[in-house]
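The structure's right below; bear with me while I get my questions together.
Note that one protein chain of the assembly has been removed; the remaining protein chains are unaltered in position.
Order as written gives the chain letters A and B; numbering starts at 1 within each chain.
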Amino acid sequence: MKTMPQKSAMKVAFWPGCVSKGACPELYASTQKIAEALGLDLHELTSAPCTGAGVLSEQNPKLARSLNGLTLAMAERENADLMTICSTCQGVLSQVNHELTHRPELLAETNSVLAENGYEYRGTTKVKHLLWILVEDIGLEKIASLVKRRLTGLKVAPFYGCYILRPEEYLGLKERPERSTYLEQLISLIGAEPVEYHGKSKCCGFPMLTFNRDVSLKMGGKHIVEAKQKGADLLVTPCPLCHLNLDGQQPDAARAMQQPIGVPIFHLPQLLGLAFGYSPEELRLNRHVVGTDGVLAKVELKV
Amino acid sequence: MILDHDVLVMGAGLAGMRAALEAARHGASVGIVSKVHPIRSHSNAAQGGINAAIGEGDSWQTHAFDTIKGSDYLADQDAVEVMCSEAPSDIIELEHMGVIFFRDDAGKLGTRAFGGASKARTYFVGDITGQALLNTLYDQILKAGVKVYEEWFTTSLYVVDGACRGMTAIDMLTGELHLLRAKALIVAAGGCGRVYEPSTNALICTGDGIALAYRAGAPLMDMEMVQYHPTTLKGSGFLMTEAARGEGAYLLNSEGDRFMKKYAPNMMELASRDVVSRSESVEIAEGRGTDGCVFLDVRHLGRDAIMHKLPQIHEIALDFIGIDMVTQPVPVRPGMHYIMGGIKTDVNGASPLPGLYAAGECACVSVHGGNRLGANSLLDTLVFGRRSGAHAADWTRAAAAASGPAQARETADEAFLTAEQQRVQALLDRPYTGQTHARLRLELGTMMDEKVGVYRDEAGLASALEKLHELRRLYESVSVGDKGRLFNQALTFALELGYLIDCAETIVHSALTRKESRGAQSRTDFPARNDTEWLKHVVVSRNGAAPKPTIGFSPVTITQWAPQERKY
Partner (left out) sequence: MEWTIRVGRYNPEAQNMAGDVGPPYPPPYEAAPTKVYQTFTVDLPEHAVVLDALIDIREYQDETLVVRCACRSAICGSCAMWINGHANLACKSKLKDFTKDGVTTVESPPSMPVIRDLVCDMNPFWEKMRKVSPWLENKQPVPQGEEYRVPNASMENLIQEVACIACGACLMDCESFAINPDFTGPAALARAYRYADDPRDARSKERLEEYSGPDGIWDCTHCFECVQRCPKGVAPLDQILKLRHMAVDAGFTNNPGTRHADAFAESVRGSGRLNELTLLPKSLGLFNIAAQLKTLPSAFNMLRAGKLPPIIHHKIPGLERIKNIFKRVGGRFQ
């Protein structure tokens, strides 16, 4: 699917990830919306495979390098930066890209696998999460100019998740430490107030969900409760896997924490989309487990 | 509380843990008392490696000769023979314990070159050899289930009827002072580097064991022999391992010259430490230094070798003075590093005081004499740690229990504990005087570095002694700024300052006594070595309450290597 390119559109090779095409369709829909507003020309890599979410790389690094090498090569062929909308995809692709661009023997090995499938990776693709593209390529000024509805009065807790921050060396945080503050910058930009809390860079618990459900639920629950205690109306996350745990499992997390929680979790493009004037329905804010009505009412909107 | 063991070990570095392990193997009930967790001990700072003559074409005799030559012929040759001949089996044992030594292409133990050695015989783990050994020995201590009293600070040794019977120590976590009784006590509490400022030594190296043994009546030997390491980082004084020079690093003066060619044309940068430190001092004194430093240059080794074989010093230079050794030489100066002297022992670690043993840096067997070779200190801790552990355990079986009927002994023990508790409490209760341990400690350290460093003379040493008398007087009025019980560091720092002053006094008295230049003792007023008069050890013992110790001498044991002129 392609959006209509605007004047001075920025072309990106778009990797939506499995979850935005699966359990979090609202992320895919809202991304399309804001891309339209921002003039992002999305060339979706429809035949790229799942990144393996770290699960495959831990068990079979060679396989993970080959699968992700294919995606990187596809983006290279598009001659554009590779945009992700998932912290986990970002983390895995960044790590593989780092390995392939720093270790020639691994690149050669991967290319020998890709060659059979008609691809070659030369190591030129840059992998960027939507969050980074927003701040670094599009710029805060341009985004500010698109804000039609300032979300004044909303207290928004950023939730980064792990793989967009760690390990620093793969994710460019050594060169650009400010990447750990982009969510706060955007929250302020649209008139809302960022909530500072410890859990914002901790694990949501998703990777543990199938191994140790109770720990996973408490992990996510703890961060939401902390943000709530610091006054947050909602959390915003650049990662749909965090969303699955923080929103999808929140009722169970509340039981595990033995207290009601009820804090809606927004995807990053949903929050921006709201500020850009899209309706809650267009952004599929009605497709969450934790209802968003209360928050929307605060900014005089409803689903 | 009163606790009992057959053998107590003070200190949990390599010597202490090795001693404890061996004593336990010999069937003794062992307790280790350490003021820090074993893993925090200063042995972890030894970077470069451990010496042994294992490889083909090497022999323990060559190792022994290098050691003796390095010591400027002050080492006791029987002790050196023991150390060097037992070194190979100790290294193999460490390997069997799990140390991940570097291997050669055949999968056998591989070596690197080190200062003062005629063969490459230093076995190593990257530049974290001490840490690798310490980790492994600690794991062995866990495996053996040896009791460790972690964060227990020793305040005194317990001497009954002329024999050492244990110690008193404060459990830092509760602040309680306890008596730990034993039939034998092994002091393995490390050196006294903090007598000097700066020093490569950790803040915990305050000579506790040396001072307490001295107070208990054990003689100290070779205390004037203080090693200045040639490459300590500008400012902080952190150690930049000799392995750098072993791997081929240059020392440059401000003119970019490899100045060692003037002083040691054959061995160059790998001459023994005393020689290199003196050479650097001369360069700096004659105006060919930069900010009191010369330069250690590894650039020509290339990034790979630096990152692979010297990662830790690369990291230290980057972290602490912002220099990337791959692209820039790093400023270094001679800095206090090690004391060759310590508690006088025989080759079994036994001191002349019955029941008291010593091993490691706090001991003086003497295998290092006037100057220790790099990578011989780890070896010293292991060989003599093992020997003292075995001997102490065996000795406890033979040792008679303390004299007198049991009830009287209990009463005496309790009385001793109470008296010690009162002494410490009195220090704690001393009203505010404005005199702090920190100020005096700094004054002591900088004074010692200035007057009792690489070069010494009569006038400087005499004024050092005068200053020490003043510091001791001021020490009597130090008040403790923390009146609590839990983890009261102000109290232990004040006690440590007392240990430091004792060590400093014995160093200065010994340095004044030796009227010649040998090894680390360079007297500008007596610039030559004088074998006729001074081929002997200076031995100091406490003389009651008098500030000046009793000074005696002990002959140097010569077995097969007659003293010669030293050339590198």
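Here is the rule we go by: contacts are C-beta pairs under 8 Å (C-beta built on N, C-alpha and C of every residue); 3 or more make two chains touch, one makes a residue touch a chain.
Note that the structure is a prediction, hence the values are computed from the model and not measured.
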item: Of B:Asp257, B:Glu450, B:Asp482 or B:Asp531, the residue in touch with the unshown chain; value: B:Asp482
item: Omitted-chain contact residue, chosen from A:Pro207, A:Pro238 or A:Pro280; value: A:Pro207
item: Residue among B:Ala53, B:Leu109, B:Val226 or B:Ala264 that touches the chain left out of view; value: B:Leu109
item: Candidates A:Met10, A:Leu56 or A:Leu72 - the one touching the absent chain; value: A:Leu56
item: Residues from chain B at the interface with the omitted partner, ascending; value: 36-37, 39-42, 44-45, 89, 92, 95-98, 100-110, 125-126, 128, 131-132, 135, 139-140, 142-143, 173, 202-204, 236, 238-239, 312, 315-316, 319-322, 436, 438-439, 480-482, 484-490
item: Sites on chain A contacted by the missing partner chain, in the whole complex; value: 18-19, 21-25, 46-50, 52-56, 58-60, 62-63, 66-67, 70, 113, 116-119, 162-163, 165-168, 198, 202-203, 205, 207-213, 215-216, 218-219, 222, 244, 248-249, 251-252, 287-289
